[in-house]
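Apart from one protein chain that is not included, each protein chain of the complex appears where it belongs.
Letters are used for the chains, namely A and B, taken in the order the chains are written, and counting of residues starts over at 1 for each.
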Amino acid sequence: MAPRIHNRRVSNALLPYLTSSQSSSTPSLSSTCPSSQLFLRQFSATAAPQTRLRRQMFQWLSTEGAALKHHVPGETNYLQGRADRDSDSHEAPRPFPGNRNFVSESVLSEELRNEVYVRVVEKKKSLRAVSVELGIDMKRIAAVVRLVEMERRQQSQGKPLALPYARAVHEMIPTTPLAQEGERQTFHEPINDLPAHPLTGAQIFYPVPESRSFTRVDAGRVFSGAPTLEKAVADKISHPSDLVDDIIQNPNSIEWVGKGENARQVLQPADVRIPHPQLVKLELDRRAFPNERRTVAQRHAERVEKQEAAEQQRRERAQARREKSVQHVEPEGSRFDYRIQDAKFTKETTGADGRAPWAPGRRYGVPSDDRKRGVVKIPTRVEA
Amino acid sequence: MRNRASTSLSKGKIRQSWSKYNLYNLQRFRNPATANRTFFQQKWSAKAVSRAYHGEQVREGQWKRMFSRRIRSVIPMNTSDLAADDGSKVSAGRGSGLKEGGPTQRSRLIPYTQMAFAPLERRLDVAIFRSLFASSTRQARQFVIHGAVTVNGQKMRHPSYLLNPGDLFQVDPDRVMYATGAPKTAFERRETRQLKQKSEDAEGEAEGEEAEAVEKPKDEKEGIRDSLKALMAQAKTIMSTDKEILPAKRKQELRGFQKAVRRVLSRSDTSTVLTDSLETQFSELTLLLKAKRAEKKPAKESKKDPKGEDTTPSAAKKSEETASGALSEAFQAAAEGGEVDTSELTDEEFDILKRALTQMRDNPIDNSKPYATPWRPRDYMSAFAFIPRYLEVNQNICAAVYLRHPVARPGSAEVPTPFGESISTPAYGWYLKRRW
């Protein structure tokens, strides 16, 4: 966009005192001025509302900043710091020249998004399998499926889509393409991210005899303040990933330590806490049996299947429990449905004096906090 | 709330906005001086500078309540490393790991303090800005307040709603196009006003403009050939990504293209197509093109059989094909007669024409819209265009999912901030100390 009208009409011939410090910048400005406008300005008595900074800005926008005005399809077009300009190397694109730690990371391309949807919905693959195949986080895959489904529904309903906008955005930012037939798919993001647990923030001095092997399992116990494993139990664990199977089958089997409010589960080793623990097992198998690729793959498939079955069962059970506790009533002749939720009003749920803050229903004799300062008054959750 | 976000040049503060003033400020920004200043002063100025960008629309007290000293981080784990070592190698010796076989590569540092303003990224208005649905956080905030945003399918009118992992938010696509598209010129605005007036005036009157559209050419074959040629030429100019063609010029081309398309369509016998919506026009034209293409191939082998009916299996398609027969035949004749036309129908050109048609359908000229049509991104948008990984965005429907809270990882932090660690560290330090 052109600068506001004032800028065009100002020329250095009229405002020598303003532009004297900017002698280098003025010729380009004055050259663009049409002469008719120049005359208009000459008879105006008001001073031009143009500050030095504004002039500098438009100067910059017309020279160095001009490249930022429009994008080149398929390339990022970010502001470049001095370091970027000097090196001119093909590094990760950084939108902020002052912040070396922020990288503009790629997004899923349209084709890859549709591929994810096809694999999950039409080919009925599990999220876990698709995640490993394409190198996309499981949460992202679930989100992509939701969004593409919504998109298709809107399309079938004839609602307008923002297609030119979508195309323009995908031209401006880096995207992860879908691999051509026969090519290897480039992975979108690391899928085995281990969240840093707050318990590991502490620096603990813990002397261990040199003769003893101190593994990740032991480290987790030390962090969570649990007693050392008995030798008989510890000897059974040849590798931390041996714990995975039991915990997948029954997540409640993790040991607890502490009492009351301090009760916490024992911190598990990284092998258990990463999103795809079966990949560690696969790697172990590969090392143990380097020549039996087929057997290794088969064992891996079995383990993954078992894990998915267990997860699916848990989900179904939770869903069934939720459905069982809610009764849907649709009375005839009424404008509304009713959902009757089972509740338990006992001493445990309402507290000893019947006015525990977590009790169902509104409370008697408890001051209402709904207008207090510092209390969140807007919704904190929206049911999907 | 009073808008203090006007991007003034004299203060030179960086805001969450795509304006060119902001771009200029971003470009000339220098870290505040630290020499000869007390630690308190350094923290103060770092805080002031970074708060102008992060949650400028949030009151200081509100932000201080949101602030959390806990910073989320993740370490990408390598499965082969995990398999190779159960941890005993790292803890062997004097606890510093064995010399051989231990992890030798130095891992990059995690920029923790860059995450100081991570709680603000949970806000709905900020998330909308980060998903590139609005050109500034203030605008995103307005969209929310005006009821153009839904969260999980329900209208959400609180810009300060804190998104939970898995929340799906959606903005009205028209607003997004308005926010991210180039604004109308004065001329276009006048056209819009006239359009509005016209529609108000001519609401009751019958449409007398129908007759004008149908103009029978004298020489059909010649006319079709010419118009198809023109169509091709215009399609090419429209699809060319040459920057030198000004938007106004492009628009003229598009209008001409539209007209040409209509002329071609008017020659096909189905007269209803003209009055129908753009969608049906488009489908009709692509159908024509397809028919032509299907016929082209057999035509080379046997010129006696111009209608390649075996190529279209469905009966419904056939009937439409016969409706467009006039054009196809004319085209066939042209292809037989002159050499110019055979060259016109190469696959490449067919593709270009198809693309131009698609673009015409998807990005039409529509003066009733509040942005310049055909839509194009606003100036300087590309300098600010990035989508952080904690959001999964679908631009087609202007919806996004907040996957998880932003995290730091070795070498990078997910909170988009224009400031380096020399600013974020003292700013984080400022909020660590409780002063209220």
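By our rule, a residue touches a chain if its C-beta (ideal position, glycine included) is under 8 Å from a C-beta of that chain, and two chains touch if they have at least 3 such contacts.
As a working rule, contacts and distances are computed from a predicted model.
Student: The hidden chain: which UniProt name fits, "Ribosomal protein S16", "Chromosome disjunction protein 3", "Proteasome subunit beta" or "GPI transamidase component PIG-T"?
Tutor: Per the UniProt record, that chain is "Ribosomal protein S16".
Student: Decide which residue listed in A:Gln180, A:Asn252 or A:Gln341 touches the omitted chain of the complex.
Tutor: Touching the chain that is not displayed is residue A:Gln341.
Student: Quickly run down the residues of chain A that touch the omitted chain.
Tutor: 146, 149-150, 153, 327, 329-331, 335-345, 350, 354, 360-362, 364-365, 370, 383-384
Student: Which parts of chain B face the unshown chain closely enough to count as touching?
Tutor: Output for chain B: 152-154, 168.
Note that in this section only the chains that are shown with their structure count from here on.
Student: Would you kindly tell me how far, in whole Å, the mean C-alpha position of chain B lies from that of chain A?
Tutor: Here chain A and chain B have centroids separated by 19 Å.
Student: Across the complex, what residues on chain A touch chain B?
Tutor: Touching chain B: residues 1, 51, 53-54, 57, 60-61, 64-65, 68-71, 73, 76-79, 93, 95-105, 107-108, 113, 137, 139-140, 143-144, 146-148, 150-151, 154, 160-166, 168-170, 172-173, 189-190, 192-196, 198, 208, 210, 213-219, 238-241, 269-271, 274, 276, 279-280, 282-284, 287, 374, 378-384 of chain A.
Student: What residues of chain B sit close enough to touch chain A in their complex?
Tutor: 9-10, 20-21, 23-24, 26-29, 31, 65, 70, 72-80, 82-84, 86-88, 91-93, 95, 111, 114, 132, 151-154, 156, 158, 160-162, 164-168, 173-174, 176-177, 180-181, 183, 241, 243, 359, 362-363, 374-377, 379-389, 392-401, 403-404, 407, 409, 411-413, 415-421
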